[in-house]
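One structure is given here, and the rest of the page talks about it.
With one protein chain withheld, the remaining protein chains of the complex are depicted in position.
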């Protein structure tokens, strides 16, 4: 939580290698697997097929089908076996092919992985990772497009990571693998092909640390995952209108870097919280509550606003689908309205 | 949403029959099953055993084991069969023996029941109910004591009911059974033995309507389920100190009666949101956000506060367990602090 | 049997056209084609009455057509249009034809099986004579839902037919690696249910096995498991590069084309003339062209009041 005293991301000045979010994940997995023989991958079609979204790619060729392990379609066992392996010396990285399928693994993740350490009086650690592609935008309809991160942010014992950039996709993943707790990483399908600068070496990004991606003083756009690049794009457009938005990338929902969020709210006095997940019961409510409960409350110049997914399942048709999730223009409009309040 | 214009519950003046929350549920089931042959009950040990908490009691003797149907331990099928029966003419009322076991039925409830109508373009309705005992206080430890309602309040297509009194346990349940949508009813284990006045006839309570259980002007205690009686008890103690708390019983998390909540916040200017579920990611965040986004924002005299479950799994030891969940004295203390802010 | 051939041709043509539309960028989303599996879809559904139910899968176009769905409304749904079966909300993976007894394709593997138990129970409780046939893949047979559903259907003697289309792969996972046994139908024994394996590319074999299971279900004798061995000619979905199987294997299965097989048989049996077969194919092509035209003429759905459609 050093962010409060160090509020702005350092500006990258040197030209760096650009790789996609998916490649960054694969590179992180490859490097960590080379470093640590305890790490193995397990999931559906992650081997020869290379993963439904191509994330694991050719890893099976380097590490073999023992360490890049295809399973039958059996999500409960995928989660459960990660637990069993984690508590007996391994470092499993499991994949749910779509995050929607985690509905079949809730018992193992929530009742077992999250609680085991606490229930057993601290006698055990459960160092495992579950990677899950989430979000809409690919026409995959209601059962393949959800954003369910809020559920897990509600579960003590789990950590929840939402990387927004290729850099974070790699660094937060490595940190997650080395973490001694069960960590869920929600990757956004539409980000997989987005490029960004990624250091070629192994590195970690601290779990539980938000980042101010863009400084500003007129309002705070608090976002995570795909809503970060959208908020940054919106901020550029807003800047053309003379509105300087500060963009905070939450990065990790549990543990949550409340200090950075509250500092930004206090600094700008106007807050728009943005996520793709359905608004009601979404994690945005938690962020709003943290601000509303905090010392920033007295510095607010307008009601806190949320911009989030509509109160519907995700529809198939492209225009319908697009309408259910905040787009850049929606952020611009909501921000504009907020600074006028 | 008539609540905004009719903010206070009518005071009950005639002496009424007192029955327990569990009896009220059973009576509601019995009467509705007599009225509507499509209604049947399904779950583990609900027949001869009478239910793990004795809720279904002797119903099997009146309706037989076809309509009060014991299942093997197979939560995914319990949920799924309710869906299949609901879409082909029946009115299933399924039970999860403990709400924690719904982790095994998330796929059916969230991906199927909630979305079916929408995904199929409105061609179908899924009139089913899932009853689930939740909450802590019985020494059942981490896997039998959770409060998971926030998850479902995040899912469009589901309705989520949290009855706080025997009256509501019956009336909201009947409404849930008659509703054409999947409705989840979270019953609190510690409430099962609590008595209250319950009309002997069949009646429904509207889903999606909050109730001001006690008027007051110094602060609003916004609560649901077991926290309602605790808030009312706290309000009595606070009244002795000259603090008049208004107690709002949310009753239904989805649909949410925002109008009643916002009206109370605006009226008192100070809000304490209370629930048993873990604070982070809990539904309290949603309630706070609704207020912080609303016109009540300008009427707030203090930051909105939440009082909720600690950030841990529920421990076994009685004192530990008690410490993880808001008690009457915690509400009194938090309310007192809030009015002084 | 001529009807069967026509249905199979219709499915093949639908799938090929769907593929073309997809290639031409006219479809946003995913699709799972059932080319090569037409006999299992048609053979199974022909053994049902119109008032019986089916539950379908992500690879569901064939089931839907076999159950008598309107091709135009299917195509419109595939293209996400307002006049599609789901008004463009569901797409390929969720096409349903409720009035026709198709309770819907499903995007979640094995998810239809617990629902089928409920449909069966509902029939039993209402003393209705209808049967529920649940399609699922080989991959689905390794999900927990399969086990729970078959067990409950067995103990309650529900009128359900569990119909497994074993096309040898669950995405890239070969049945050789996913199953410790040779036959999926063998699992029926664990639930004391009849279980048979049939050549899923042989329309009559599929029909026969299903008819027996349906008769049993309708007679109140309970559920059955059928395994139909077949093969999908196309990749799992459009992102599939077929790295997990050989071109040789695909070619060998194409030799066993269920449509050619039935056609040859009907002609050999004197039930069909070459010319009739050609006419049938031509007619199907027209039907599909009309379906595409219908779909293309259908308006885009309106995003405005989407929230109003979530609840009944």
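Which chain is which? They are A, B and C, in the order written, and residues in each are numbered from 1.
In this section, contacts are C-beta pairs under 8 Å (C-beta built on N, C-alpha and C of every residue); 3 or more make two chains touch, one makes a residue touch a chain.
Remember, it's a predicted structure, so these values are computed and weren't measured experimentally.
Shown chains touched by the undisplayed chain in the intact complex: A, B, C.
Residue in contact with the omitted chain (choice from B:45, B:206, B:244 or B:330): B:45. Contact with the chain that does not appear here is found for just one residue of A:181, A:225, A:260 or A:294, A:181. Although one chain is not shown, part of subunit B still touches it, namely residues 44-45, 47-50, 52, 54, 70-76, 100-101, 104, 138-144, 310-313, 315-324.
Touching the omitted chain from subunit A are residues 40, 66-67, 71-72, 74, 76-77, 79-90, 92, 107-108, 111-112, 116-127, 156-157, 159, 180-181. Considering the complete assembly, subunit C touches the hidden chain via residues 142-148, 151, 154-155, 177-181, 186-187, 189-193.
Heads up, the rule we're going with is that only the chains that are shown with their structure count from here on.
The mean-CA centres of subunit A and subunit B are about 31 angstrom from one another, to the nearest whole unit. Between the CA-based centres of subunit B and subunit C the separation comes to 41 Å, rounded to the whole angstrom. Rounded to a whole number, the gap between the C-alpha centres of subunit A and subunit C is 36 angstrom. Annotation for subunit A: residues touching 2 or more other chains are 100-101, 104, 141-143, 311-313, 315. Residues of subunit C in contact with two or more other chains: 86, 88-90, 94, 106-108, 144, 307, 309-310.
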